[in-house]
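A single protein chain has been removed from this complex, and every other one stays in its place.
Presenting chain A:
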Amino acid sequence: MSQASEGSRSLHLSQLTKEFATFTAVKALDLDVPHGSFFALLGPSGCGKTTTLRMVAGLETPTSGSIRLGDTDITYAKPYQRPVNTVFQSYALFPHLDIYENVAFGLRRRKSGDVDRQVKEMLDLVELGTQARKKPPQLSGGQQQRVALARALINRPDVLLLDEPLGALDLKLRRAMQIELKRIQTEVGLTFVHVTHDQEEAMTMADTVAVMNAGVIEQMGAPAELYENPRTTFVANFLGQSNLIAGKVLGAEGDFVKVDMHGITVSIPQERAHVKTGDGWVGIRPEKVLIAAVGEDIDAPGNHLDGGVVTDVSFVGVSTQYLVRMPWGQELQVFEQNTGRRRLFNKGESVDLSWRPEYAFLLDASQDVNAGIEDD
């Protein structure tokens, strides 16, 4: 397709809703996925992300709302009539067909010409050229995954849907496939919508991540933006880890909001303070917290916390993770890089903590402080 038509092939979901007999899986979802982007829908199991994907694929009929591809409404189009292909979670490769015929399946249904050349090119792209005549059960999990990808990609869909495509692979293979998928997406330039519950996977691969919870999108943006400036406790906890400390807003001062946090005044940049009055949760990522022996200078103007006691030390190689009990009883997490320039602290030592104000964020206190923390 030409450059000119690209804008018209982006995916738009508006007010999309899916109700099942006993619950609402997706609530009035609005989403725009620009053409050519790698988009991730991230959320815990049961958040509605797979249902959303299945509605885009045509495998579930929305209760209300609409799905448009460019200017074409495809809300009620049959799955075989929409230019959308899916890489299924379980791959769903046809066991009675060999790899070649699995990949050729879509082309043959659409009576596409030059099947042989296209299939061979696609198998080369996923590095399975030599496996063409094997049956799916003869391949390893990673290879089957690549066949599933090739089988969908070869149709050059306007949107490629990936439903937890790496979930069944072991960690090492998963990392390798993440890089592989990203490479292929860049190479073919198609729109990828990737559903996952793995926040690291979403952040490494996607240009834009939408964090979904209980049928709604909590926050959407570039991975770094979501991570650095979460707007809800769910996002703060689900995407990485956060220290959330109860505080009370004292008022604005220049570009900062001053917050009283158990008697300590800290400042938070205006654009990161998502509540301007009353109670809030002061959030800070563990790796942004600096730790020092009592009285030692720390480079962090404004936000200085005395009276911590180290209650746990875990050495994980690249970093050391401390738990520090604060005077108000809460334990804060601190990650420190093992640069070798500083000594490790021991359990029971008294320490001071601090952080640079520009890294903190302030969230609405009405939210559950534990939202998005996985139980496992």
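Brief remarks on what is shown
In this section, a contact is a pair of C-beta atoms (placed from the backbone, for glycine too) under 8 Å apart; a residue touches a chain by one contact, two chains touch by 3 or more; residues count from 1.
Methods note: contacts and distances are computed from a predicted model.
Taken from the listed names "ABC transporter permease", "Biopolymer transport protein ExbD", "Formate-dependent nitrite reductase, membrane component NrfD" or "PadR family transcriptional regulator", the protein name that UniProt assigns to the chain not shown is "ABC transporter permease". Touching the missing chain, out of A:151, A:194 or A:231, is residue A:151. Between the chain not shown and the residues A:48, A:62, A:106 or A:283, the one that touches is A:106.
The missing chain, though absent from the display, is touched by one residue of A:15, A:90 or A:337; that residue is A:90.
Touch with the chain omitted from the figure is made, among A:11, A:26, A:41 or A:57, by A:57.
Within the entire complex, the positions of chain A that touch the omitted partner chain are 57-59, 78-80, 84-86, 88, 90, 92-96, 105-106, 109-110, 151-152, 155.
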